[in-house]
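With one protein chain removed, the remaining protein chains of the complex are shown where they sit.
Residue numbering begins at 1 within each chain, and the chains themselves are lettered A and B in the order written.
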Amino acid sequence: MRYLPHTEADRRAMLATIGARDVDCLFQDVPAAARLDQPIDLPAGQSEMAVERVFTRMAGKNLSAGCAPFFIGAGLYRHHVPAAVDQLLTRGEFLTSYTPYQPEVSQGTLQYLFEFQTQVAMITGMEVANASMYDGATACAEAAVMAARVTRKKKIVLSGNLHPHYVQTTETVTKHQGLEIEALAPDPFGFEDLMGRVDSRTACLIVQNPGFFGGIRDLTQLADACHEVGALLVVAVAEPVSLGLITPPGAMGADIVVAEGQSLGMGLQFGGPGLGLFATREKYVRQMPGRLCGQTVDQDGKRGFVLTLSTREQHIRREKATSNICTNSGLCALAFTMHLTLLGETGLTRLAKLNHAQAVRLEQSLRRVPGAKVISQTYFNEFALYLGDDVDAAEVVEKLAAKGILGGVAASRFYPHWPELRPILLLAATETNSQDDMAALVSALNEGL
Amino acid sequence: MSMYFTKDHEWIKVDGDTGVVGITAYAQHALGDIVYVEVPESGRELRLGGDAAVVESVKAASEVYSPVSGTVTAGNAVLADQPALVNESPEDQAWFFKLTLSNPTELEGLMDRAAYDEYVAGLE
């Protein structure tokens, strides 16, 4: 077997050193009734070539995004990832290292985490950020729990513009932690009144910006309203590229910002792994979940980096830890920070402008589809399209797919219990879309509706 | 003013019905370099043996329990900026909080200096 170095002679020599007759003797502590003397009844190992064939066959059953006019978003966005990112990501010293518990041999990881934390704090407009969570949804749930810890209050209000997976994950995580969730109805038109929802029992209000249905909101007054009653404002960002163009949550008074970092560096990967971004104000840092990297000096006085403030974490605080997270999304954070380093201020701004321009262009082309109307008053690179009272967007999506077009996602996929949302289609445009893609979508919609 | 000790290595100095609480020299030594201290805000009601403060080193976090019941009248704000004071002057300048005792008879359950020293010697 190509991954196993021992020869039979090695094994015999080692057994002799150990003083064991055979390997089975080393498993003597396993109760006899549970010992298997034969391999389990599953296929035997295969060569590289054979394994490649299996995956190529499975890949062939998929319609990949790059092979179709593609307009799906809903929390994960298809962007061009520069070639240098993946090339460097696979360097073995990054790929095959563990969590940097031994800082002297992990300055590479620690320095990029420090840079990552800084970039995340900068783009969100916050003071500090951690070294990553699993994904945007779990980061959102952790923010709810943290807000309750900080405020010692129990009510968590979730906007109807928050990604339904973030809502469901937050509901699940908080279920047995003595918190009370108030999840508002889906809000495609941007009508919900959030000001009226916060009161003295509220730990936090969680809103998404841009919202799940596209809308961009000025959160300043909401932040003030939260702070007046001692609640925190948590802002979720599903599309970090938007931060190149719109006012960051930190500048609007957010106390915690969580985000899905997948847009930068990582590609779609069928939705996982993701990258949870988590940023907050310095005064709350000891209530934060997750690892933190900090600057210090070594014995010779040279600048270096270490994991720090670890007493918040499970390996020290155990049942009193701020979270149970251990393994996080380290390598995804590296992909994110590398992509953002290539972009820089100039590139992120330009990329964001291009995304917005593409979405505006898409909206304009859709005017040629009779009966369809973009209902998002404001948006960044994704909006909600109302297809007409009797139209089922889910059927339209299937028809488009039959024509080889991945034309957005129907709101009903997330909200099966809301018949009034059936005509709504979420459509995203990014720098990866061509004019031809848009034309193909428009003509297919015209034929299909 | 008399000084009492707990098995969890807190000390309390009592004058009438006011007490000052901190952690012992033994405790700070066991923890190592103190990097963070969180003290209770005044007005907080503490129960005998209940969580009152937190003290942390790089690799350990430890709860400080109230040696008696009472109401906090002051937390030592200096410790937030100078946690190292707990290492330097544990039983004097690095007091954690002051409180008004609600039940001074609770002091009877604590150790005096000699008893505490003996207790610590037994731990080594």
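Here, contacts are C-beta pairs under 8 Å (C-beta built on N, C-alpha and C of every residue); 3 or more make two chains touch, one makes a residue touch a chain.
The definition used in the following text is that contacts and distances are computed from a predicted model.
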Chain left out of the displayed complex - its UniProt protein name, from "glycine dehydrogenase (aminomethyl-transferring)", "Cytochrome c oxidase subunit 3", "Amino acid ABC transporter ATP-binding protein" or "Phospholipid/cholesterol/gamma-HCH transport system permease protein": "glycine dehydrogenase (aminomethyl-transferring)"
Partners of the unshown chain among those that are drawn: A, B
Of A:C25, A:M195 or A:A439, the one touching the omitted chain in the full complex: A:C25
Hidden partner chain, residues of subunit B it touches: 33, 35-36, 56-59, 83-84
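Rule of thumb we're sticking to: only the chains that are shown with their structure count from here on.
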Centroid distance [mean C-alpha coordinates] between subunit B and subunit A, Å: 44
In the complex with subunit A, residue positions of subunit B that touch it: 36, 56, 58-61
Touching residues (chain side subunit A, partner subunit B) in the complex: 286, 310-311, 316-317, 320
